[in-house]
Structures are given as C-alpha cells and as structure tokens.
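A protein chain is absent from this complex, but the other protein chains hold their places.
Showing chain A:
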Amino acid sequence: MAVCIAVIAKENYPLYIRSVPTQNELKFHYTVHTSLDVVEEKISAVGKSLGDQRELYLGLLYPTEDYKMFRKLHNSFTDVMCNPFHNPGDPIQSKAFDGIVSGMMVQTG
C-alpha cells in the first residue's frame, strides 16, 4: 500500500500529490521531489531502444511501489486527461482520481 502518491508534470511540477494524512506530509513531498533526479536521469538515458521508450514504467526509484499500482494510476490519469474540461498542465482536481488514489493508500482508520 502506498503512503504517498504524486503525479508530476513533464516540467517537474506536481499535478497531484497526496499522502496519508497522519504521516509527515512535507517529508514525502521532499522525497517525491528528490526522486525526480532519478526520473530525469532515466528519461534522458541515451541508447534506449524504441521498445524501451514505449515502456512507461520507469522501475523502482526508491525501494517502494509496484507495477500494478502504476497501471491503475496511469489509467485513471488518462481518464482525467480525456476530460474535455481539463486543461493539461493544471493541477488535477477530480473526484474519480481522488477515489482511485484513496483506494491505493494505506487505510488509516
């Protein structure tokens, strides 16, 4: 189960970020932000084959998360982007997305 879920725009700012309220929110924000160093490095890695480029899942940045979770989140994100009233680049404000994220988070009473 996740403790913090974030969707980051390609310009590296957060479109959506939520963590389990009881935890130290700021610390998670810093963790997500610093893991972007690794994301940036992985994305810019040269010599990748075309197949690799189509692979959206980057793998582990820190020893956490699992693949299924990514796919579920990505599908929901795609739904948000398909909303004609959503302006790409704006922070995500969607009840459906919130619901999916809540389902993936650690249940806290």
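The rule we apply is simple: contacts are C-beta pairs under 8 Å (C-beta built on N, C-alpha and C of every residue); 3 or more make two chains touch, one makes a residue touch a chain; residues count from 1.
Quick note on the criterion: contacts and distances are computed from a predicted model.
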Inset, instruction - Quick one: find the hidden chain's UniProt protein name among "BHLH domain-containing protein", "Trafficking protein particle complex subunit 11", "Gem-associated protein 7" or "Molecular chaperone MKKS". - result: "Trafficking protein particle complex subunit 11"
Inset, instruction - Identify the residues of chain A touching the omitted chain, counting contacts across the whole complex. - result: 11-14, 17, 25-26, 29-30, 33-34, 36-38, 41
